[in-house]
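The other protein chains are all here in position, but one chain of the complex has been omitted.
When the chains are written out, they are named A and B in that same order, and each has its own residue count from 1.
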Amino acid sequence: MSKTDPGNFFEDFQLGQRLVHATPRTVTAGDVALYTALYGPRFSLFSSDEFARASGLAAAPIDPLVAFHIVFGKTVPDISLNAVANLGYAEGRFLAPVFPGDTLTAASDVIGLKENSNGKTGVVYVRTTGTNQRGEAVLSYVRWVMVRKRDPAAVVADQSVPDLAKAVAPSDLVAPPGLDFSVYNYALAGAPHAFEDYEIGEKIDHVDGMAVEEAEHQMATRLWQNTAKVHFNQFERAKDPSGRRLVYGGVVISTAKALSFNGLQNAGLILGINGGRHVAPFFAGATVFAWSQVLDKADLGSVGALRLRLVATKDKPCADFPDKDGEGVYDPAVILDFDYWAAVPKRG
Amino acid sequence: MSKTDPGNFFEDFQLGQRLVHATPRTVTAGDVALYTALYGPRFSLFSSDEFARASGLAAAPIDPLVAFHIVFGKTVPDISLNAVANLGYAEGRFLAPVFPGDTLTAASDVIGLKENSNGKTGVVYVRTTGTNQRGEAVLSYVRWVMVRKRDPAAVVADQSVPDLAKAVAPSDLVAPPGLDFSVYNYALAGAPHAFEDYEIGEKIDHVDGMAVEEAEHQMATRLWQNTAKVHFNQFERAKDPSGRRLVYGGVVISTAKALSFNGLQNAGLILGINGGRHVAPFFAGATVFAWSQVLDKADLGSVGALRLRLVATKDKPCADFPDKDGEGVYDPAVILDFDYWAAVPKRG
Partner (left out) sequence: MSKTDPGNFFEDFQLGQRLVHATPRTVTAGDVALYTALYGPRFSLFSSDEFARASGLAAAPIDPLVAFHIVFGKTVPDISLNAVANLGYAEGRFLAPVFPGDTLTAASDVIGLKENSNGKTGVVYVRTTGTNQRGEAVLSYVRWVMVRKRDPAAVVADQSVPDLAKAVAPSDLVAPPGLDFSVYNYALAGAPHAFEDYEIGEKIDHVDGMAVEEAEHQMATRLWQNTAKVHFNQFERAKDPSGRRLVYGGVVISTAKALSFNGLQNAGLILGINGGRHVAPFFAGATVFAWSQVLDKADLGSVGALRLRLVATKDKPCADFPDKDGEGVYDPAVILDFDYWAAVPKRG
């Protein structure tokens, strides 16, 4: 039917095109409570208005991953409704804190197009920006997805692949205006570890495991108005070899991030996303475990920043840090390899 | 026990009786977030305070279905605790928008009573009104249910069946005061279709499918303090031929309504309920699909109104519009046939 949105196919995208995504979304305390119920995060900055005020903010901001999920969800109908695979993220920057009451909109610029040699699919690169009601960008990130062509014969003349940074440069990270961890209450935050206590290369097993149920990932994904069929249409998914609804990759990111509290209690505030790969599909019923590695450190002045690699597994505890081997082949239990920058208090 | 509420039986009702229902309920942003998580609606007017303000309202009102569910839930202990079946709705009108912070109460007037020939049950007709904290009616609707008699020998002398309108007249529809779609942002709303673009008779397949889990329908139903046993008491339901908890019909309505975004992006605001039938019981685990048909159109001046028929199925996509046949026998996949008026922006 003409009034039903079929989504865009590869040949519908053009280099330089700007897509304004539907459904502006006012963030509320209800979203925050649901995020807590769905993942159990314990980072004080997002949990307590008082803690946030003592850290120089007006109130507790939402977890940057909530802003990411909201903005990502809006892009689905326009970018990835006909996607075969979500291939990667890069150059993610959180540019302004988001508070309950703020309204977010999203738009994406097509920055790369590359048809695959089979002529049936192509890779679409977009830079997506989330904007608040004052017109301020709150986050920006690049995502690339493999999208089906509607018509294999269609010609996409203008193609190019963007140069993307391997990691966000520390000088491009933006701490929330006013953020001040100089009187940081380590006891309330749950651990004494500061910027100075983390070493590059250090690995941390987050120990705890979290099972994910069908109802939970559906609620988590609908909350962000992400309507990708693979997460919800069990009738259709029954025909897939897995026979299962696929869990939205963002559910795995948020589950692993919440688990990372146990060892990264003071590194809750994500400042940038360097990259991310959903190494294997995840289905409800399994238990998520996670470990982290410190990849880099940067002194941002008022706060420190840790570049962290967050690896999540399904049904495999992480005491021995399941990873990829020398050939880049992942342990079959690994489902996520996520690379980000987080703010931490400095002791000195 | 005398302090436990046994609910009303058919002979407990009297024509002209007014029932004041228990548990006033303050609506909050938490309810809105849960509604989003449970159904994934994407209508901008309910999602964004900014969009609502641009439409002449003070903030984003709650989806009228939320007000309906809250008011409906309150009536259950008094009206339908001993019901055999929920038979129909008519003359539903949304009379004032409801915003987070408003407190709703509900009361019902008994407007019809008709004992069944078997002497064991009777049909009770009530007109239920939801009222806010300023004493303003926010919605009103008629519902009729088949209720058991406590004592088959009981005599209900005063009986009558009310005359009910087949549809709410356009002149009886009430748009929210101040609603102004003259600067409607179609891009943000998700589709360019205005009042002028819909034709009477037109059918729209909403394409997407949504699985419903036990945890989801229980949460959805408890949220409205609807405590009908069939939705929750699995121990008792195990003795039923289905062996399953019955999903509250309102869950099907809200699921189908959220799916209808894909094709009716600008028709989110329900103004009236003409009728509704839960054609078949629905159980968790199945996937809901939906299609709509434009039954009528009315120009209300500031906005247009579409009279829409929303048909939902279980485990059957709706590309071929599963329906009832010439004899009125429904396709066995159909679970809901719902008739309502929605506001849409006019282009001209």
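Everything below uses one rule, namely that a contact is a pair of C-beta atoms (placed from the backbone, for glycine too) under 8 Å apart; a residue touches a chain by one contact, two chains touch by 3 or more.
The shown structure was predicted, so the numbers you read here are calculated from the model rather than taken from an experiment.
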item: Listed residues A:Leu57, A:Ile111 or A:Met210, member touching the removed chain; value: A:Met210
item: Residue, one of B:Gln17, B:Thr227 or B:Ser302, that touches the chain absent here; value: B:Thr227
item: Hidden partner chain, touching residue among A:Phe13, A:Phe51, A:Trp144 or A:Phe195; value: A:Phe51
item: Among A:Thr36, A:Asn116 or A:Ser302, residue touching the chain not depicted; value: A:Thr36
item: Chain B, residues in touch with the chain not shown (by the definition above); value: 1, 3-5, 20, 22-26, 28-31, 33-34, 77, 100-101, 103, 105, 133, 213-216, 218-223, 225-227, 229, 232-236, 245
item: Residue ranges of chain A at the interface with the undisplayed chain; value: 28-34, 36-44, 47-51, 60, 187-191, 193, 197, 203-211, 213-216, 262-265, 285-287, 289, 315-317
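Everything that follows uses one rule, which is that only the chains that are shown with their structure count from here on.
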item: Mean-CA-position distance for chain B and chain A (Å); value: 36
